[in-house]
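Reading through the structure tokens given below for one structure.
Shown here: the complex without one of its protein chains, the others still in place.
Letters A and B mark the chains as written, and numbering starts fresh at 1 in each.
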Amino acid sequence: MIRLRTFDLGLSATLTLLGIYIVSQGMNYGYQDGSVPAAGFFPFWIGGGLALFSALNFIKMLRQSGLAGAVDRTEVARVGLVSLAIGGFVVLSGFIGMIAAAVLLMVAIGAIFGARDIRSLMAVSAIAVAMAGVLYLVFGLVLAMPLL
Amino acid sequence: MFESWQLLAQGLAAASQPTVLAAIMVGAIIGLFIGALPGLGPTAGVAILLPVAVSFDGTAAIAALGAVYYGAQYGGAVTAILLGIPGDASATMTVIDGHKMARNGKAGAALGLSIAASFIGGLIGLVLLTAFATTIAKAAIAFGPIEMTALMVFSLSLVSVLGGRDLNKAMISLFLGLFIGTIGLDPMVGLPRFDFGEVRLFDGIEFSIIAVGLFGLAEMYATPPSTGAHDDSGRFRFRELLPDVRSTLQCWRELGSGSLIGFFVGILPGAGATAATMISYAFAKRTSKHPERFGNGAMEGVAAPEAANNSAAYGNMIPMFALGIPGSGTTAVLMGGLLMIGLQPGPMLFQTQSEFVWTIFGSFYIGNLALVAITILLTPILASCAFVRPSYLFPAVIAIIAFGIYGINNAMFEVVLVIGFGLLGYLMMKLDYPPVPLVLGMILGPILERGIRRTLVASDGDLSVFFRSPIAIGIIVVTVVLLVSPWLVSQRTRRRAAAIAK
Partner (left out) sequence: MERLKTRNGLKRRALLAYGATLLALQPMLSMTAQAQDYPAETMNYVVAFGVGGGSDIIARTMAKVIDDKKLIPVKMLVENRPGGSGAIGYSFINAQKGNPYYLGGVGVSFFTTPLLGKMPLSHRDFTPLAAIARSPYILAVTADSDIKTIDDIKTATGLTIGTAGAVSDPALLAHLLNKELGASIKVVPFDGEGEVMAAVLGKHLDLLFGNPNEILEQVNAGTMRALAVTSAERMTSLPDVPSFSELGHDIVHTQLRGIIMPKDVPAEAVTYWEGVLKTVAESPEWRAQYVDRFNEIPLFLNSREFGEEIVATSARYEALMRELELIK
């Protein structure tokens, strides 16, 4: 179990830094051009606002426990695995083509979401192959997209 | 007025020719289908069909393209409700309560309500379009940079209504959205901003990437895996798959207000439709006796934005047909279609091509009726999706997402972005950061920035011009009332409570 408060502290801190980065970039782009706002005008205020509210949230989280809940480690692992699976699809598409990569992606996603025994895996594989056919038909043929 | 209806009657007759009818049906079904695919919205739908359509007869081509546009609006609601993914920025608000309803086992009722809302919104929008197209076009151009700035300030202030429990987190989400909106080439000088050396970011980040990541993937991440044989999510009653007429009628007030707000805000070029859904949702929540139900599966929360975005679609066509000014990405592509078949939209179109225009309007009425029939028949089948266990449903959905997002620019770069926004969305969901303000900021921020900067370039930095436009002053007053009134109300109830306590 990971406490949500830890996550929130991390996110607020990151966003505070992002806000500061946006402000500094805004200054680089130029705040004003004569009497007229320039490219950095909006980023300057946006970054400032983001940094301010994120810092406020950070302080609030430090002071009080705020979010009491926690996340299961398995859920975090699942988030990571799904992201990896989609990332794998992106990489594999370049080698084996999008359709074949999509079959693997779908089986992987099915397994991540609970299809672990042979029967469910068979079912997911069948769905994946059928779905790949549909994807090819819809995106490749009907919508005429240049698939990899 | 009367003349309009006479012309419409002729238009309806002309649109009933077999070729045009066939075009409407094909367009409507393709639109419905593309709108339902996550990642592809009405703009993509019209763009995909355009090259094929223009090779046919002109009237049939535009009737088909129009049908794709409003068909996609119906389809977008399906994905928003069943999967929690807004297919288009204007479907974002439908996700909030629609998807909650589906998760509470009321998928059929939510879909039925969205169909009814789409139809009523569409019909009201159409009637207004028919009656006032040429006169109302003037209202659209009354909104220059100054007035747009004021309207955007007002829309962004809606974060106070749409923000959820923790206002501070809502503001973080809003500012994050505003930041995402600045990515790409600066609109005023062409300087690349926050591109991180990547040319693919020059045109900014496509909304559907944010929508799919922030809403769709995040939602799936947080869903517990199915536990195999003991899964009971497959059990449901057939009645839950059917639309619920009685509760739909109960939302008549939201349907009406949503349609009107949608139409009038939708006329304004820019993000009219999205702003309209947000304003109508906020209006419904504000005027509701039970605002706490909003966000937890309130019927009204589906009715208002769905009516608004369908009505806005027709409002949006007014500047295109009457002035030759496309008010949104979709109408810009649609206008490309008109140009390709040899028609120049603009003030002369109603005079020189009157028959064509009215046939197209007629086809819109027919198309909307057809869509209601099609979608109601499909509702039980679609609604049963909500009961498919994740281990079977998610693989298919994620694969469709990957292909749909790839299809935006035929590139994998966008798919990688989706993964990132999925992670962000998951964190935001777990940590109670509301996602709607992010969408609000991302869509409306760029319009606000353009408004402010255009105004100040034209006035040489003189801020007082904002207070010389009556429309802008009016909008700012409404904004102030919106922001201050809840505070005043709470003060009064506190005082009253104190008085009673004494």
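Note that a residue touches a chain if its C-beta (ideal position, glycine included) is under 8 Å from a C-beta of that chain, and two chains touch if they have at least 3 such contacts.
Computed from a prediction, not measured in an experiment: that's the story for all the values here.
Q: Considering all chains of the complex, which shown ones does the missing chain contact?
A: Counting the whole assembly, the omitted chain is in touch with B.
Q: Could you tell which one of B:A22, B:V245 or B:M348 touches the chain left off the display?
A: Checking each option in B:A22, B:V245 or B:M348, the one touching the absent chain turns out to be B:M348.
Q: Going by the contact rule already stated, which one of B:A140, B:I180, B:V357 or B:I475 would touch the omitted chain in the full complex?
A: Counting the whole complex, the residue in contact with the absent chain is B:A140.
Q: Of B:T135, B:N409 or B:Q491, which one is in contact with the hidden chain?
A: B:N409
Q: So which bits of chain B touch the chain we can't see?
A: Touch set of chain B with respect to the missing chain: 46-48, 50-51, 54, 140-146, 185-192, 195, 199-203, 269, 319, 323-327, 332-337, 339-340, 342, 344, 346-348, 409-411, 450, 454, 457-458, 460.
Going forward, only the chains that are shown with their structure count from here on.
Q: Using the touch definition up top, name the residues of chain B that touch chain A in the complex.
A: 37, 48, 168-169, 171-172, 175-176, 178-179, 182, 186, 188-189, 191, 193-194, 217, 220-228, 389-392, 394-396, 398-400, 402-404, 406-407, 410, 412, 415-416, 418-419, 422-423, 426-427, 430-432, 445, 449, 452-453, 456-457, 460-461
Q: Given the complex with chain B, which residues does chain A contribute to the contact?
A: Counting only chain A, the residues touching chain B are 4, 7-8, 11-12, 15, 18-19, 22, 25, 29, 34-39, 41-43, 46-47, 49-50, 53-54, 56-57, 60, 67, 69, 71, 75, 78-79, 82-83, 85-87, 89-90, 93-94, 98, 102, 105-107, 109-117, 120, 123-124, 127-128, 131-132, 135, 138-139, 143-148.
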